[in-house]
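All protein chains but one are shown at their positions in the complex.
On to chain A.
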Amino acid sequence: MVIRIAAVGDVHLDEDVVGRFRPALEELSGHADALLLAGDLTRHGTESEARCVAREFGGLGVPVVTVLGNHDHQCDQAPQVVRTLEDAGITVLEGDGIVLDCAGGRLGVAGVKGFGGGFAGRCASDFGEPEMKAFVRTTTDSADALGAALRSLDCDVLVALTHYSPVPDTLAGEPLEIYPFLGSYQLGQAIDSAPTALALHGHAHHGTERGATPGGVRVRNVAHPVIKQAYSVFHLGDHLDQAQVSGVGASGIQQSWS
């Protein structure tokens, strides 16, 4: 049983980017069971930018599932952005999940945007000024929603999709000082509360691809500036044994795709 997942985040679409991803996306159908987008689909979160996303990522022949990112909230038009994406057949998750019937089994995806706060031992606390408490509670509420959504899904392979990072591992390369604005350990805790197979996030443009939660769930930063390709592809399932963790397709997919 193999489920094939394509993923990218932080594509920041506007008119000037429309068409850049499309040639690679046209190759997707038949080689991936779903495309997951890890937020920051737009530059400023306007309805017109969301229409660009719909044109670029709509009608691909595979289900497209996304969360929003911080950029997608900039112009306070998130409801219009969500509606535009959903009209194009893109599923937008925020504290909920979806189960997709794929050839290799049922793929469950639970998602939230997430929020900052930092990581164990060096994080913000729910204490002090109202602004600080609101900040930390936003993170906690988001993580709680992610955990509940992950635990609610009945599926063969479970994937967590966020914009903010659940671990510091995949932030390596970013200045340490801004880690609290890039993710929070509570997201990792939520991911570890369910039998999650893979966690995907974006947001950290200078981060690195691979990490793991304290509970051992593999985490991948799929921010476009990090993966430096239109999307990454992951094959998940019971087709490999544990010794083959993070193996890379022996011949690559360029040969088999072209």
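Just so we're on the same page, a residue touches a chain if its C-beta (ideal position, glycine included) is under 8 Å from a C-beta of that chain, and two chains touch if they have at least 3 such contacts; residues count from 1.
Heads up, the rule we're going with is that contacts and distances are computed from a predicted model.
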* Which of "Protein kinase", "BON domain-containing protein", "Spermidine/putrescine transport system permease protein PotB" or "2-hydroxyglutaryl-CoA dehydratase" matches, in UniProt, the chain that is not displayed -> "BON domain-containing protein"
* If the hidden chain were put back, which of A:83, A:106, A:133 or A:206 would touch it? -> A:206
* Asked: Of the listed residues A:51, A:163 or A:224, which contacts the missing chain in the full complex?
  -> A:224
* **Option from A:71, A:113, A:163 or A:201 whose C-beta touches the chain left out** => A:71
* **Residues of chain A in contact with the chain not shown** => 4, 11-13, 16-17, 20-21, 23-24, 27, 43-44, 71, 74, 197-198, 205-206, 218, 220, 224-225, 227-242, 244-249, 252-254, 257
